[in-house]
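Scroll down for the structure; my scribbles are underneath it.
Apart from one protein chain that is not included, each protein chain of the complex appears where it belongs.
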Amino acid sequence: MIEVALNIAAIAIALALLCNGWRLFRGPALGDRILALDTMVINVIALILLIGMIGGSSTYFEAALVLAMVGFVSTVAYCKLLLRGNIVE
Amino acid sequence: MIDAFAYLVAGLILLGAAFLLLGSWGLVRLPSTMERLHGPTMATTLGVGSLVLASMLHTRLQSGTWSTHELLILLFLFITTPVSANMIAKVHLHRQRMADIIEPAGIAGEPPNPGNGDWATFEAPRPSIATSTADLKRLPGD
Amino acid sequence: MTLADQLIIAPVVIPAVVAPLTLLAMLRQRGLAVGLSLAGCVAMLAAAVALFGLAQDGAIRSYAVGGWPAPFGIVLVLDRLSAAMLGLSSALALIVLLHATLTAADRKGRHFHSLFHFQLLGLNGAFLTGDLFNLFVFFEVLLIASYGLMLHGQGAARLKAAVGYVVVNVVGSALFLIALGVLYGVTGTLNMADLARRIAVSGAADEGMLRIAGVLLMTVFGLKAAIVPLHLWLPRTYVATMPVVAALFAILTKVGVYAMIRIVPLLFGKGAGALAWMPSPWLFPAAVITAVIGFAGVFVAQAMRKQAAFALVGSTGTLVLAVSCWTQATMAAALFYLVHATLAGAALFLVADVTMRRRGQYDDAAVPSPRFAGQQATGVLFLASSIAAVGLPPLSGFIGKLFILQTTATTSNWIILWATILGTTLIGVIGFARAGSILFWKASPNGADPIDSPNRSNADLIAPTILIGLLAALTIGAGWATAQAQATAAQIFAPQRYITAVLGSVPR
Amino acid sequence: MIRLLLPHPALSATLLIVWLLLANSVTGGDLVLGAMVSLILPKVTAPFWPDRPRLRFGGALVAFLAVVLFDIVVANFHVARVILIRRDRDLRARWLVIPIELTTPEAITVLAATISLTPGTVSSDVSADGRALLVHALDVEDETTEIARIKRRYEARLLRIFA
Amino acid sequence: MVLTTLVLLPFVAAMILSLYARAGRVAQMVIAGGASAVGLGLLLVAAPTVLAGTPLSAQLTWVPALGLHASLWLDPLGLLFAGLILGIGLLVVVYAHGYLAKGEATGRFLSFLMLFQGAMIGIALSANVLLLLVFWELTSLSSFLLIGFWRDRPEARQGARMALAVTGGGGLALIAGMLLLGRAAGSYELATILARADIVQASPLYPAILILTLLGAFTKSAQFPFHFWLPHAMAAPTPVSAYLHSATMVKAGVFLLARLWPVLSSTDLWFYLVASTGLVTMLFGAAVALFRNDLKAILAYSTISQLGLMVMLLGFGTPAAATAAVFHILNHAAFKAALFMNVGIVDHETGTRDIRRLGGLAALMPITATLGTLAAASMAGLPPLGGFISKEMMFDQSTHAVLAGQSWLVPILTTLAAVLSVAYALRYAIGLLFGRTHVGEAGTRHDPGIAMLAPSVVLVVIAIALGLIPMTIAGPLVAAATGSVVGGRSPDLHLALWHGLNPAFGLSAVAVGAGALVLWRRAPVADWLATRSAPDAKRMFDAAMRSAFDRTRRVSGVVHAAALQRYLFVLFAVAIVFATGATLTSGGVYTGSRPRIPASAVAIVAWLGLIVATAAVVIVQRHRYLALLFLGVVGLVIALAFVHLSAPDLALTQIAVEVVTILLMLLALNMLPKSPPTLSSIPRRARDALLGGVAGVGTGWLAWAVMTRPAVAAVSAFHWANSYAGTGGRNVVNVTLVDFRAFDTLGEIIVLGIAGLAIYALLEPAVRVRIPRSNMPHSPDRHPMMLATAARALLPLALLVGLHIFLRGHNAPGGGFVAALVFSIAIFMQYLASGFGSTSERRRDYDHALIAVGILIATATGLGSLVFDAPFLSSSFGYVHLPLIGEVEMATATLFDAGVASVVVGAVMMILAQLGHLTQRVARIGAVSDEQAVP
Partner (left out) sequence: MSLEFLIASAIAVLTAGGVYLSLRGRTFQVVLGLTLLSHAVNLFLFATGRLVVDRPPLYARGVTDHADPLPQALVLTAIVIAFGMTALAVILSLRSFIESGSDHVDGLADPDRGEGEP
């Protein structure tokens, strides 16, 4: 039963990723694209959690954790660049 | 008991997946940048949140031990998602204000004035809000 | 393990300690850093000489880093070839470092000494390693150090040229990795000896992939060695960098040749069945064109550094001509010539450096200038280094070329080979004579005031003189050197001994 | 002495908890290591916490967290309905300008984050003088009510926590 | 010992002279002359033995591998030559002392001269053909230096280069010839080679050997058509001309022919090639000499002609002809050296060498005139001088020679040449010394001092003696030398002025008479010639050279233009062509039998994302923000793939590296110009796309072929088995990194450290910033409040996570590298959110130290194992039981990993901070315009 749920969830996340991708490519605003990539990162984190459950291991946990931290940094850096034309000042 | 537990896990998984999908669907479906910003919050909170819970319970179900580190993912996301959204909104506001970049204003239109002065994106923040470490260094008592 | 056994790691460990130490010292006291750097170089030369002595008994020594036996861990292998290359690079390094210090060229940037030792680390590692992936790593070390050194002193031209140099080599590294991937995918190993063993027994189904891996490796090595048409990056890079750095780089192209010499007889040698001597069909014509293009460049070059750079290309062509015959005799000739060509190429760059620092605005351009301080001494050095570079007597280049000509006489392509070597020698002679007579004889305008040189010291003549002295020593000791080369070639052409030394006699 | 050893007790405590969470276990080794880490890290990062806010732990904090969690869940379902059902032209997206009484950047940030974390509202900017928050709401009927709700449920509690 | 001394003496002298270039002129002359004199003395001591038929020899092993030995011998031929070289050398040194002006670089001159002398002695004494080659090329080099001695004169430089090109080129042919000869004969030792004439001549290589050898000999001896360099070599100071370009060096070719005569001659090919070349040269040189007006040019062409004569004689292949050749070598050396010295005196005293502007010098310089007349007479072949005898012998031999089946051809032509040589010799004597008096424009116009006169006196005396008492002074030497040439005892030698009334005498008489006649009727021909533009070999050579130079330069310039795109295209193309070739050769690259893994929906979606994102990167390449966003997707999908495909460490690393790369690009991106114009044309882009496509398909197919093959995990099975047992680590990937292949990792962190240093250096200097600013004004909010606050909250958490990842790396995904990246990102996040603190200047030194200390820690960990008598980087681990804490694993690998982490933090922070610093500098410059832009 959990397995079924996991499979359904995987497909749902796949669809979510497609949605993100669509927005990323479509835009139109740069903000939309950054948002899409940021959301994509969240979905990938979820996917990694899912993969961990499917495999029954916590091996991939750190990847998700680091991704959570790192995805934020790159999103913020993009935004900072667009706002200030500079990311370190 | 185990069965009920498994149902709970499966339910949480499905709930999480549903909100992840919904969040991303909102991103596709909603009309402009400001509206779309609301989607991912769902993905983070109830989406990832349910999955984290599911994962913790799942580990308990499988190996009989408690797994807690998943909570940290949630902690990180809870700290970072609002900031990401804030920054993207600021970018949107900034680019909207600049004459040469036409970004659709969205349903809510142009943001109203705060009353006294302007928003930080448009006007340099007062020194009363110390944010940079360079500023902090000069504070007394350090 | 005895101290002698542990000595094998010294050429890697010494720079690995000295480079960060000089980096730290440089933060505090420059003199200390320079002293450390020179001392490190001397220590390395001493280690290299000791290892060379060790290799004299003809035994091949394998050193399992981390204690993990081959093919599971990384091994360093000391044989005559690696010992000779270590000696060559250490000797050259010391001379170049001396020159850089004496001429204060090292003061143009903060990291010269650290980068220099990192460069040596990469070189020495590449010469010693018995693991193909580890070879890749050391290639990267020596490359990135060379980027740093190449940029030393900076300036627009250097920066522009560096972009090309870096990008080309990054792509080269990508090819290297693909080749490694294929080799690992097919054989499951990265140890060279183990690869040799497994390639020898590989089936027909794997032949195509192994062949591709082989040609990709050769492409990468050809790029490093600057063999036509993969040489395009070299003249620009070596001209743009400081000549003292280019002098050290004289050995970089030889690393590519070294890798060919190391890999081909071992992996694709006589034991490789259908893959035996796989790269030879195209290596030979490429070498012919390389020699011709290189010396044609010497013929027309309008500046000393450019001439030196093309001479390096030409000498690599000559060298690879001999290598590409893949016989023991020609390999001996190639090895002797390799040593010579490295020193001669470095000498050309150092002399260019001396000329530049004395000629003021005239730089190293082959245009007449007013007389300058030390013109005669510089001219003599130029004469000697160009004689060496083209291979005229009395310096060792002549012996090297004779050796090559003699040993290739019985190969099927000997007529083309001889015509190439002798023809390019003539072109080179004419080119150097032209440049030298303009630079050191012609004065313009006649009777003009000599160029005012702020630096009256003749310290910059020391290192090039030592190099010429080494070349002379190589000439006088050619009997010994050629015997060494022959013994080394014999070892290279007995790959089974290498395999046994690394993997043990019992096939696993 | 204590201050020298424990410059930031709250942070140290948080770090210890996080460390144990990370370790996924509570063994002696984890505790000792965690204690070491949570003593060292605050010192290392001290330059980044020059005027750390005074926090009141206790009922207010627990209540605040509970309220927020509850609101998040509720808001999730609300926004889900909006996304799935509401047509664009019926969407009542609004800008809310929330006047704030919180003064420290930390408190304002927590408020803004809370607002953002409940789906349907996003903190978009702070006024230059730090007295107002610009919030984008996806679907609100009445701006004033919503502003009041936010101030009541979140800011009031935060004012007590960040005393 | 004697031989070695003979050879080394001049070199030692040369070295002393060059080291003490500032010594007095007299001292220098004493050194140079002394060396020659001592050599000559040694030679005289050795002469009796050698002439008695016992050659001296000395063997010094040099390069056994090549058969190149320092084998020297002194046989009669060598004795003759060495004597010439040293004797004339001595005279030339004396002469030069008078000739060279006070300000000239006498030391340099004499050292070059000694260098040359040594090389020549070497040629004469070499008993090994390879050794001979060494000296042979040395003569070309020293000749180059001597011709170019007056370095400011363009004709000196050109003449030197031309001589070097021609003789050096010939020398290269000779190298080939000697190597083939050695190969055919089975030895490079002359004695052996000379004894194997039959083997060599039977060898299929013989024609090649002969032609290549002749190329060497003919270029050196200025035989037609390689003669043209010699007249231009006259740009050298006259002592050089006298020494090198008449008496000795140019005779090296003749010497070589004589040397190899036993092994190469007596074939038809030899006869035709050598005799006819000599004959043509003899005629040609004489004819040209007659119409030159520069005294040195006259002598130069006469030398060409005389060399032709000797070559022809050797070409005849008979012992008697060889005798004549040997004797003429001697004669020619005497009179030609004397003549050159004579010209030098005239030039020195009158300031001109143009025969038309000189005349009647006999009145002003009687001694000079007498000496000149006598030498010219010998050259003309007038009795009672040595030249007469050798010319007689030549005529005698020519009457026996049959060329092209015609027995009359050779006598007629040699007579014609002799006629011409009489004519030019007479012209020299009459035109210069007698007749109407012209005295040039400058100079003292009287006989010079003893130093310049004495040497020619000696030479003229010898020339006379060679005519009057030839047998006494040269008989034994010529006989013995001929003996060595012909390889055995010489034919009965009878040198005498009077051989009776034979055809030779008749021809001699005809030649003298006709020669006078020709000189008398010369003027109209000369006038006629002056109106014609005869083909000039030098001009042709120069034109050919210039055209070769221009063409080569153009081609080389185009090929080696600075064009990275071309370098890369060639590199890719080479790889593709070779890989394709390899595939075709082997018949293909095949799919293997390993069962495939079906792909899930998520995998397909992710794959789709990667493909589309890659395509998007390519499409939006010019829109940089977009390109970076899509690149982010690529990285994300790859990380996901690593997670899916059982590579958690890779996923972690990929994620961490990706963000640092993106940050780096963002930092740099801001300063690069926005949306630059497209550069390449459509066909070019199509070409590149095709190349990319082929490369892609090829690589993909290769990957497919590998992946579908059954795995060969021979090595990694060991890693799996020994990971926990041998190192205490469960994460085999990490164990591989810090243990099995820690050496790789050491290299890898060094790469990163160096990258940090190199980047630091690149951004360190006060960069001249001229960056086009974007039109878009910036938001004034430097440090958004939420970001700053959240980043501060995240810092300790992130550091904690980093520490956690570091500590668990040995057993679970993680390790020093990823931990370090997490640290770096956490710190960088503070810069991003709150800007640089005031410590940022100082922290760059920390980064240096972090890199250095990290490498030292890693290396020291490796060295630690040496103490325990284990190889470098051997790891050690154990479990320590601590109270309260329990079992703790202690592994040296952890220390190593700490070094890794230190380097990575140092390098990454250095890169990011340094770059941030640059952007700040840029921002400061742009700050003013910013303020204005925002309303």
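Lettered A, B, C, D and E in written order, each chain numbered from 1.
By our rule, contacts are C-beta pairs under 8 Å (C-beta built on N, C-alpha and C of every residue); 3 or more make two chains touch, one makes a residue touch a chain.
In this text the structure is predicted, and so the values were computed from the model without any measurement.
Shown chains touched by the undisplayed chain in the intact complex: A, C, E. Only one residue in the set E:L371, E:L752 or E:L873 touches the chain that does not appear here, and it is E:L752. Note on the undisplayed chain: of the listed residues E:R161, E:H232, E:H644 or E:R782, the one touching it is E:H644. Considering the whole complex, the residue from E:F112, E:Y188 or E:F572 that touches the absent chain is E:F572.
Between the chain not shown and the residues C:K160, C:R371 or C:R497, the one that touches is C:K160.
Screening E:V617, E:I805 or E:A858 against the full complex identifies E:V617 as the residue touching the chain left out. In the full complex, subunit A makes contact with the omitted chain through residues 51, 54-55, 57, 59.
On the side of subunit C, the interface with the absent chain consists of residues 133, 137, 140, 144, 147, 151, 155-156, 159-160, 162-164, 166-167, 170-171, 173-174, 177-178, 180-182, 184-185, 190, using the contact rule stated above.
Listed here are the subunit E residues that touch the chain not shown: 562-565, 568-569, 572, 594, 596-599, 603-604, 607, 610-611, 614-615, 617-618, 621-622, 624, 627, 631, 634-635, 638, 641-642, 644-650, 653-654, 657, 660-661, 664-665, 668-669, 671-673, 676-677, 679-680, 688-689, 691-693, 695-697, 699-704, 706-709, 711, 713, 715-716, 719-720, 723-724, 729-733, 735-737, 740-741, 744-745, 748-749, 751-752, 754-755, 758-759, 762-763, 767-772, 811-813, 817, 904, 907, 911, 915, 918.
Assume only the chains that are shown with their structure count from here on.
Both subunit A and subunit D are touched by B, E. Separation of subunit D from subunit E in touch steps, taking the shortest path, is 1. Farthest chain from subunit A (centres taken as the mean of C-alpha atoms): E.
With centres defined by CA atoms alone, the chain at the far end from subunit C is D.
Note on chain placement: the centre of subunit C and the centre of subunit D lie 62 Å apart, centres being C-alpha means. Centres computed as Cα averages put subunit A at a distance of 48 Å from subunit C. Inter-chain centre distance (subunit B to subunit C, centres taken as mean C-alpha positions): 57 Å.
Each of residues 13, 15, 17, 30, 34, 58, 65, 69, 71, 76, 80, 82-83 in subunit A touches at least two other chains. In subunit D, the residues that reach two or more other chains under the touch definition are 18, 22-24, 47-48, 105, 112-113, 123, 126, 130.
In summary, the structure contains touching chain pairs A-B, A-E, B-D, B-E, C-E, D-E. In the complex of the two chains, the subunit D residues touching subunit E come out as 11, 15, 18-19, 22-23, 27-29, 31-33, 37, 41-42, 44-45, 47-49, 105-106, 108-109, 112-113, 123, 126, 130.
On subunit A, the positions that touch subunit E within their shared complex are 10-11, 13-15, 17-18, 21, 24-25, 30, 33-34, 37, 40-41, 44, 47-48, 51, 59-60, 62-63, 65-67, 69-71, 73-74, 76-78, 80-89.
Against subunit B, in their complex, subunit D makes its touches with residues 18, 20-24, 47-48, 50-51, 72-73, 76, 79-80, 83-84, 88, 91-95, 97, 99, 105, 112-132, 134, 136-138.
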